[in-house]
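The complex appears here minus one protein chain, its other protein chains still in place.
Entry: subunit A
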Amino acid sequence: MLRQRTHVTSRCGRVMDRRRSSEPRRQDRVTVDNNNMGLLSDPNRRRALLGLLTRLNAPICVVCYMAGVAWFMGLAFEPFTLRTYMSENAMGSTMVEERFPAGERALATGREFAAHKKKTGGMPVDWLVRTMQARGLEVFTQSFSRTLPFPDENKERYMVKGTNVYGILRAPRAPRTEALVLSAPCNPGDENNQAVGLLLGLAQYFRNQIFLAKDVIFLVNEHDLIGMQAWLEGYHHTNTTGMDWSPLQGRGGSIQAALSLELSSDIITSLDLVLEGLNGQLPNLDLANLFYAFCQKIGVLCTIQGKLQRNDWDSVSGYSHAVQTMMLMVMKQASGRPWGDHGLFLRYHIEAATIKGINSFRQYKTDATTIGRLLEGMYRKLNNLLERLHQSYFFYLMPSLSHFVSIGYYMPAFGLLAVILLLRALDLWVQLMTPPPRTEDGVIDIEQSSPGVLSVLTPLVISHLTGVALYMLPVRFQEMAVEHFPVSETEAVVLTAIAVYTAGLALPHNTHRLLAGEGTEQGWRVLKLVAVLYLAVLLGCTALINFSLGFILALTLVPVAAFVTPHVPKVLSAFILVILSPACTLLFSVFFFQELQEMPVSFQDGWVLYLSVISQGILDHVLYGSLVYPLIALLVYPCWLLFWNILFWK
């Protein structure tokens, strides 16, 4: 016992040689192996690790960056992905026989709808109400109005007024506590008539079936997403965006799933599935699986991002095809816009997707009856659900409709990029912590060692104020801009945004004017440490909510954060910094997106597109509460300005 105790004491009070001389360490005590110690508490190992990390910091960062990009590109390679499979038991094994017969009649209804639409010059509300009532639905209407902050030039609307018409088919077999939604937008012109026709046809068919255990709500919404927003807010008694709508007169149960249908021709060649919703939110993967399973069963060509899947994954072209599909998904998700009318459902925990009929020059044709059967099958399976779809993934990327990449596989790609920031932060911390060399008389230069709070706080505050200006000014000052410059409102908003953004680049000079003294060596290190940690947290949070956006931002901002110091060549670095700034990232993304869609544009058109994308971003934020614009303006841009500030540190 006594011996043991002395042993313990010696083990604890072990004194080790600190010198790194060549002579072997004299170990006069029992060496205790310390496997359970960890690196955190052993000073020697810590020192070794720290030394390694600081010495090899730059190479490790480069390797991490390469690895992150390579990992991401590898995600599209088929052997690295998983096959999709149905996780939900309630939808998995049951056999459904689809018997929807009335495709032709649905198309006829669609034509009738088109005629009435043309006659009324908008949504034929009365006709729709009558038709739905004739099919035995409880029909209600909801009117809404909304004035946009500035005219939407893409869709040519400013003061929006419209009516939603919806009919509820009450479930004959169960208490009416749950509901499914099938919606079709009523678009101006000749679009989407067939979708409304098919919707009405399905309503008539479902009316005569006894199997329904959930209410089915058939919704025809006007002014696409604005109408959908009004309807959803009315249904859930919320008002987040300040839109005027009349309260709903009738409701079904809580909505479990929703499909939005877009169909503009009598005969289609393939069906496209759109998943990306508001803020990059995706529906449960089981919904995509369901669609894919039925397409396989019924024999309809199905695509995602408009791309058919190919079997030759081992060839270069097959791989690049998969990369293209996945990149399209990443770009769409990163934009944070709803890419179909389903996009707003996701906010309310409702799994939703848009199904688009595409008519191209393929041989293989599908008629409306088949699409009706497909939808019938999907609704019957959804009808079997016992609880909300939750078994499968919510975070995924799809290189093809039959394969997916889950969060566990794609997060490391982001993690590898984020590690760079942490490594740089660690490096800076070590630099800041190493005591400055003592002068002869032993006095440490105090000014060197302690940078004032002011020198760090000033850039932080000023860059955030610039961010706030970027967020507030464009919409606020449109009238003034229109008065003084020969531009339209939309142009005024976009150009003000660009002007504020550019004006922010003059920031370092203003900051320095406010500062009392000269910036010190330590000062920029502290500022950079703050900025790097800030960026790391910011990107981490973004990547959790919207992986694609986080990854794209990380791809451009991490190199900036890693290399920028006041000592690099100014002009070249400033150029690189501007090229990698969020606005330029957006510009490149626009061109890249067009490339991916195989619709390359000239620079002129690209620029126009870029401007419209900015205005759409602002509109999406105001209308639907998309978070991308405030995120960029209030957080990412100020963060980038901090690095800009460090480059011009004096």
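Note that in this section a residue touches a chain if its C-beta (ideal position, glycine included) is under 8 Å from a C-beta of that chain, and two chains touch if they have at least 3 such contacts; residues count from 1.
One rule holds for everything that comes next: contacts and distances are computed from a predicted model.
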item: Chain not displayed: protein name in its UniProt record ("Cyclin-H", "Phosphatidylinositol glycan anchor biosynthesis class U protein", "Serine/threonine-protein phosphatase with EF-hands" or "Aspartate aminotransferase"); value: "Phosphatidylinositol glycan anchor biosynthesis class U protein"
item: Which of A:Leu287, A:Ala425 or A:Ile632 contacts the chain that the document leaves out; value: A:Ala425
item: Contact residue for the chain not shown (choose from A:Asn57, A:Gln142, A:Gln194 or A:Gln281); value: A:Gln281
item: Given A:Leu533, A:Ala574 or A:Val601, the one touching the chain that is not displayed; value: A:Leu533
item: Given A:Pro59, A:Pro79, A:Pro175 or A:Gly408, the one touching the chain that is not displayed; value: A:Gly408
item: Touch residues of subunit A, complete complex, unshown partner; value: 8-9, 11-19, 26, 32, 34, 36-38, 40-44, 46, 281-282, 346-347, 349, 394-395, 406-408, 411-412, 422, 425-426, 429, 533, 536-538, 540-541, 544-545
